[in-house]
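Here it is: the structure, laid out below.
Here the complex is missing one protein chain, while the rest keep their positions.
First chain written, first letter: the chains are A and B, and each begins at residue 1.
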Amino acid sequence: MIARSLSKRMANALVPALPFLWLGIFFLAPFFIVLKISLSDPAVAQPPYRPAFEWGDLAGFFSRLDLENFTTLVSDDLYLSATLSSIRIAGIATILLLLVGFPIAYAMARAPARHRGLLVALIILPFWTSFLIRIYAWIAILKPEGLLNQGLMALGAISEPLHILNSEVAVYIGLVYGYLPFMVLPLYASLEKMDDTLIEAALDLGSPPWRTFWTITVPLAMPGVIAGSLLCFIPAVGEFVIPDLLGGSETLMIGRQLWSEFFSNRDWPLASAVAILLLIILVVPIVIYRDVESRRLEPRP
Amino acid sequence: MGAVRRSFAPWADPTERPLIRFENVTKRFGDAVAVDRLSLDIFEREFFCLLGPSGCGKTTLMRMLAGFEQPSEGSITLADRDLAGVPPYRRPVNMMFQSYALFPHMNVERNIGFGLRQDGLPRAEIAARVDEMLRLVQLERLAKRYPSQLSGGQCQRVALARALAKRPKLLLLDEPLGALDKKLREETQFELMDLQHALGMTFVVVTHDQEEAMTMADRIAVMDHGRIVQVATPGEIYEQPKTRFIAEFVGDVNILEGRVRGQQDGLWQVESSSAHGPLTVDDADEVLQNGQAIAIAVRPEKMVIHRGEPPPDALNVLRGEVWDIGYLGDWTVYRIKLPSGAIVRVTRANRSRFVDNPIDWDEQVHVTFAPDAAVILAE
Partner (left out) sequence: MTRRLSLFNVTSLVLGFAFLYLPILLLVVYSFNASRLVTVWGGFSTQWYAAFFRNEALMDAAWVTFRIALLSASFATVLGTLAALALTRYGRFTGRTLFTGMVYAPMVMPEVITGLSLLLFFVAIDLDRGFLTVMLAHTTLTMCFVTVIVQARLMTLDRSLEEAAMDLGAPPLRTFFSVTLPLIAPSVVAGFLLAFTLSLDDLVIASFNTGPGATTLPIRIYSQVRLGLSPEINAASAILIGIVTLGVIVATLISKRSSLTPQRSEIH
């Protein structure tokens, strides 16, 4: 009887233990390795770094640890400006996403209930098709001899082709395009829940529509605004594909820098240091995001 | 009133063993105490109601019987077997859920047969038992339907049939009629009573609806703040409430505050600011001190309104002014304002269709009640 209940208890514990262990091994442990390697020296070897830590050699570990890679990051202007420009670009893109996404989400939430399912599906559908392909599609549109310039010139709006591709503007277009569903869906979720009679009550109490929008609709949509903004801002800071395919050589972004340290310069320790830097920048927004999400998804105690 | 089965009173028989015994059961959720040192016996074939306002602990009590919660302290026994540590799926107890909890992906037949399949009964026997249950709740024609295609009343019957199919020793019903409309609820009350009688099963019903409890139960346990305030037959609960909480929770009541002045011919004399003279109450059970503050509870239907002077032999006379009149069809409710400012409710059956010169607003009237119409509630 005891053995039986013990085995049952173990089977029961397996449900949380299995995914817990998996994430511990494949998500958490790798970060410590990144941290460790960011403190090592590069080496011309396979793998191309000299380990800073051998098991059983604790004293040696501390004497060999050096912050050289981080000194490089701080002293080399490139990384600092790449970091700042990543945050700037992601921030501007998030504001643009809010400006573009809010009217769409608002209109969806006001649509008749029988159409809303379809509208949501239409917002999600592009997300199911390859991100890479969707960004690729913009190259053909934004090229100097591309479809946008062809169209504008045919209309006579411009006489010289606009040079949008390989510029920061193209990166903004790509970010807004690629992340739009992530902004619209949380906004829609909080707007859709809103009780229509609240608006009517405000109007009834003498608040004009524009003030009602700012005093009722926007505050109540705040959880959606926060969730959507974080959901766009965090990955955008580390975005690689969009700046690489649409941006110019002067478009500095930290994710792209990490990629080139890793693949072009084969400097793994420096790439790791860049990853740690990126993580430090994002740790606060990620924690906030987790709290917002788990509050939304968890039963109230 | 009540499921009157004259000879059925196992609780009064000291040799009878209870089917269920709660002994000093306490249930805590964190710091909150849901059930507080509660002891209770329920007997076989009894139709037992747990009645109380929401949050009084009645649902927790039932969930401990079903096995979804374990008592923090104390023990629960079923037919002399300690239930501690017995999981819900090994208890000879079935439950009808408030939401009915019908499996939406199974049709009526499969819902009813679910419990039987868990026991690994042979197919033929399952089919026979399901048919029997369908006949019992008169749903033979709906066997293949899914819950989403049934009305509320039909869902309730399926839930009942499913819980009965395993012939449990004890059936728990959590607000069984809560989701039904008023007409259907009344009908179903009587059906449940007939069914319980016919099957000879023990039913424990949780409800917050006192009318429902009064109609169906052999005994009612009134709960408040995790404790049982009174366990008694519906008649006793209504006519001899032990506390003011019960008097006010079950039915309507007028409470007159007062002080004991003494006893005369076995009747208590009470001085009350609500009445002119002393009030006389026939409640021999109470042991009271002179000068003790008490409350007198009188049900509205036990008070009589008089226009003009009351009969000279009337013992308890209140004078007042008609403040409000509510016509309910079968009854009319009069709210009479006494000089003290207190308001008493008096109900009067409407015996004829037309009344000449009916009692009107602001009219001065007298209200009387018999000494045995009142109950003394010691504070």
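Here is the rule we use: contacts are C-beta pairs under 8 Å (C-beta built on N, C-alpha and C of every residue); 3 or more make two chains touch, one makes a residue touch a chain.
No experiment lies behind these values; they were computed from the predicted model shown.
Engineer: Just one of A:78, A:107, A:201 or A:222 touches the chain that is missing; which is it?
Structural biologist: Of the listed residues, the one touching the omitted chain is A:107.
Engineer: Touching the hidden chain in the complete assembly: which of B:60, B:94, B:230 or B:316 does that?
Structural biologist: Spelled out, the listed residue whose C-beta touches the missing chain is B:94.
Engineer: Based on the whole complex, identify which of A:175, A:237 or A:252 touches the chain you can't see.
Structural biologist: That would be A:237, which touches the missing chain.
Engineer: Consider the whole complex, including the chain that is not shown, and state which of B:8, B:146 or B:323 touches that chain.
Structural biologist: If we include the chain that is not displayed, B:146 is the one touching it.
Engineer: Which chain A residues touch the hidden chain?
Structural biologist: Residues 11-12, 14-16, 18-20, 22-24, 26-31, 33-34, 37, 47, 100, 103-104, 106-113, 119, 121-123, 125-126, 128-134, 136-141, 143, 145-147, 150, 177, 180, 184, 191-192, 194, 196, 199, 230-231, 234-235, 237-241, 245, 255, 258-259, 262-263, 268, 271-272, 275, 278-279, 282, 286-287, 289-290, 293-294, 297-299 of chain A touch the chain that is not shown.
Engineer: Tell me which stretches of chain B touch the chain missing from the display.
Structural biologist: 66-68, 87-90, 93-95, 97-99, 101, 103-105, 107, 114-115, 118-119, 141-142, 144-149, 162-163, 166
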